[in-house]
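Yeah, one chain of the complex is gone here, protein chain that is, but the others are all in their spots.
Letters are used for the chains, namely A and B, taken in the order the chains are written, and counting of residues starts over at 1 for each.
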Amino acid sequence: MSLLNISILKTDILSMRDFSREEVEEIIHKALELKRTKKTNTQDLNSLSHNKILASLFFENSTRTRESHELAATKLGMNIIGFAGTEGTSVKKGEPLADTARMYAGFEADVVVMRHNLDGAARFVADVVNVPVINAGDGANAHPTQTLLDLMTIFEKFGTIDNLKIAMVGDLKYGRTVHSLLQGLALFRNVEIWAVAPPGLEMPAHCIAEFEERTGTKIFYTPHLQEVLDKAQVLYMTRIQRERFPTSVEGEHEFKKVSGMYELTSQVLTRANPSLCVMHPLPRVKHKLEISLDVDASPRALYFEQARNGVFIRQILISHLLGVQKTKIENKEENGLWRERFVNGQDKKESYLYRLDNGTLIDHLEPGKGPLVHSLLGLERLQTTVVQALNIASTKYGRKDVLAIHNMRLTPRQLWKIALVSERASVNFIEDKRVVQKGTVILPRVLERLLLCQNVNCVTRPEHFEHAPSKFIVEQDKPLRLRCYYCERTCGQEDVELLK
Amino acid sequence: MSLLNISILKTDILSMRDFSREEVEEIIHKALELKRTKKTNTQDLNSLSHNKILASLFFENSTRTRESHELAATKLGMNIIGFAGTEGTSVKKGEPLADTARMYAGFEADVVVMRHNLDGAARFVADVVNVPVINAGDGANAHPTQTLLDLMTIFEKFGTIDNLKIAMVGDLKYGRTVHSLLQGLALFRNVEIWAVAPPGLEMPAHCIAEFEERTGTKIFYTPHLQEVLDKAQVLYMTRIQRERFPTSVEGEHEFKKVSGMYELTSQVLTRANPSLCVMHPLPRVKHKLEISLDVDASPRALYFEQARNGVFIRQILISHLLGVQKTKIENKEENGLWRERFVNGQDKKESYLYRLDNGTLIDHLEPGKGPLVHSLLGLERLQTTVVQALNIASTKYGRKDVLAIHNMRLTPRQLWKIALVSERASVNFIEDKRVVQKGTVILPRVLERLLLCQNVNCVTRPEHFEHAPSKFIVEQDKPLRLRCYYCERTCGQEDVELLK
Partner (left out) sequence: MSLLNISILKTDILSMRDFSREEVEEIIHKALELKRTKKTNTQDLNSLSHNKILASLFFENSTRTRESHELAATKLGMNIIGFAGTEGTSVKKGEPLADTARMYAGFEADVVVMRHNLDGAARFVADVVNVPVINAGDGANAHPTQTLLDLMTIFEKFGTIDNLKIAMVGDLKYGRTVHSLLQGLALFRNVEIWAVAPPGLEMPAHCIAEFEERTGTKIFYTPHLQEVLDKAQVLYMTRIQRERFPTSVEGEHEFKKVSGMYELTSQVLTRANPSLCVMHPLPRVKHKLEISLDVDASPRALYFEQARNGVFIRQILISHLLGVQKTKIENKEENGLWRERFVNGQDKKESYLYRLDNGTLIDHLEPGKGPLVHSLLGLERLQTTVVQALNIASTKYGRKDVLAIHNMRLTPRQLWKIALVSERASVNFIEDKRVVQKGTVILPRVLERLLLCQNVNCVTRPEHFEHAPSKFIVEQDKPLRLRCYYCERTCGQEDVELLK
């Protein structure tokens, strides 16, 4: 059993949402063990990884993340191919992401690490190639290796992550790092979070909701750093980005005010909880240091150690991925199509009303949705006989629309479309004037090529020409909650936009 | 005898024009053998190449070609130095290509692989440094390693290249790849070529002429893909480049029309020859896919395998070059100066006519070329006595110009200049009123520093300041056909422009 081996089954490292607490703990423990014993043991472990190939595909460059992956691979005796920024590559000529990734897979890369500007790009590539993929940042979505090294650093300092008080400070709106960290912290028990952000840069509501739902713990928020200084054990500082503010004089003024709110100096820290430690994903910005240089020498400052820990985490992850066998998982539709209702034979009244001898009767549509469903199902094009009964009386709902489609049994995809736009709809299949099946549609676990993701930066959006198929996970039926499989953005029924 | 060793004698890989059929076959066989046996054998073979150095000089970047050369070298255990794009290098400061190459040779590079925007750049470097050079693309001229991997892929699929029916589709005018491939295919027997291109992007006449002349086989051309679909066995698709069309609305329209002509989909392929396979040098462009993604999974699609084959071809080539000893070949003038005619002693009439006792008489010049030759030979500057008899009667040609140069015997370079501008000229050396030698000039095999290459992108053009000497191969005497030694462009007498 090798030092670097971990027992988890992941074949890609794509998002903190994929990890269990046990998996995170095992990775941290292995990384700390490697850090403690490093030099000698690394040599021994090269047998597995020696001369293997890391494809390092940084469509957006990055010093720290790229270098620490490449260094981790180098220490494992691997060779590195790839690019740092797309200047002069075939990406600039318009090569689809999938083709670039497939090329490197064809070159027998053993692991791919990639950063890309589009949300969901890494998971898309993981679907396309038969090589393990590490997500080193996909647009505004995820950055799981950063979170793993953050958690390692916290654990290394405090011996635990449970029960800690952690303040996140600065730009909590756009900072991918803190969003990912919040998902990681949600795996642990009783972690208290303060979200300290200036007006306009607060933590997004969906991040807060997800954390609170998963942990049952409330997040506190305040714009005032001093409110948390004497309580927090970890101060996770982030960079406030000048480019988020208007370029005008007012913008400059606003930026200065906001960034000045969180200038952490030795002086400020004298008022802090004695056990408080300072973290930062780096880089900090020299023109306006959010952590002043006089903090660097303090034992509270963990940020350089934090960057250093990244190499160990990545050695563990790459080493793990070299040992896995990636197999295509078939997308099986295991759940049924129907929530069946009892069919008590012929329902004379209704079959009479719409005069439907054979076909499909869509009942209980919200008033006004009849024509919409008619259009979504493409019934005009098929020249099917359809009777629309609109805004008629319903004993159950007051008013309803009903569609009677003659001589046609709807396909599963058509049924799903109905369920996506109507929560109330029930469907009756009629044969020879009898209702033979009746019920409400159950959405499958995965919806493919049905919906347009509403995140304009999602890799599946047609305007990016990446030809990534739309794919949604149905997280909840009623009320409907979908999550884009690639960019991980959730949407409810009000956001549904069906693909043409 | 090593697996990777090939027996050919090439010390540089510069152009398909340099290769024999036997050499191409041996390279393909070795590459296929390597592909079959790879991992284990590569290890063994590292002894020769281990710690050798590849200088990878990409004056223009390229993902696929650069990466596969570097990966090939890495697999051979070599180290890599060089650059991908010239941003920030001394090339940007104006360093001559020859100096850059010499620097890397001085750093003890064992093989140089290079891509450059100027035609002939690779052969120029091969002349300048004592290190084997691989041409990874020189301007619009050649890309021989691409052709070798294309031929390997065809051979791998069909077990032969002879007798195949191959359609090249798309931009056949600017596509360096298809020009190089045509040269490669010319080595094989009975290959039928269809050139499928939209109006304005047809295969250049000189490429067609060269193929037809070498093989005796006609190339068929058509703008219509459907005409070849049921016949071709290989469909070699290429990218139609947006930048070849005007940026206007009409240009956009024109581009769309043209690129839409060749959109290869699964649907289109249902009408194709069952044995037809699809190749593409890649990248394809996501905004307008000439091969739609649904073709990728088809067994007809060879383009990803094609890219992958590049690594094996390049391992063979680099490995071969590591074993060669490059020696400077002296440029010997083996052919004589004269096609002598019988001198029947004193020709009274002529020597009388021009009153030439001693010197050179240039006879039979086309009317009007007398003053031109006078000027080309620089006779004004020498203040030699010259008698020009212009547009006089000739028994042989009707009219002619004659020059009588007193007391001077022309040098070989002066004689060649005459032969370059006049097909008819004959020269008489006269001593003591007698014609002592008489004949027409024979051009040497190589003309150095005499002519200006008419290809404005040639590495020898003075406006590029590369200080590469002009050098032409005399392929044919009458009618005159010269080929630039570097950029491989041919020219006839009408294109001749002598250097000042």
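Assume contacts are C-beta pairs under 8 Å (C-beta built on N, C-alpha and C of every residue); 3 or more make two chains touch, one makes a residue touch a chain.
Since this is a predicted model, take the numbers as computed values, not measurements.
**Q** Considering the complete complex, identify which of A:Lys10, A:Arg214, A:Arg308 or A:Arg481 is in touch with the unshown chain.
**A** Once the missing chain is taken into account, the touching residue is A:Arg308.
**Q** Which one touches the absent chain: B:Gly94, B:Pro299 or B:Gly398?
**A** B:Gly94
**Q** One chain isn't shown here. Among B:Arg17, B:Lys35 or B:Arg102, which residue touches it?
**A** Only one of B:Arg17, B:Lys35 or B:Arg102 touches the chain omitted from view, namely B:Arg102.
**Q** Which residue from A:Leu48, A:Leu282, A:Val324 or A:Val496 sits in contact with the chain not drawn here?
**A** A:Leu282
**Q** Contact with the hidden chain only, please: which chain B residues?
**A** These residues touch the chain not displayed: 53, 79, 81-83, 87-91, 93-96, 98-100, 102-104, 106-108, 465-467.
**Q** Contacts of chain A with the missing chain: which residues?
**A** Residues of chain A in contact with the hidden chain: 58, 60-64, 67-68, 70-71, 74-75, 84-85, 87, 282-287, 289, 293, 304-305, 307-308, 311.
Operating definition for what follows: only the chains that are shown with their structure count from here on.
**Q** Taking each chain's centre as the mean of its CA atoms, how far is chain A from chain B in angstrom?
**A** 52
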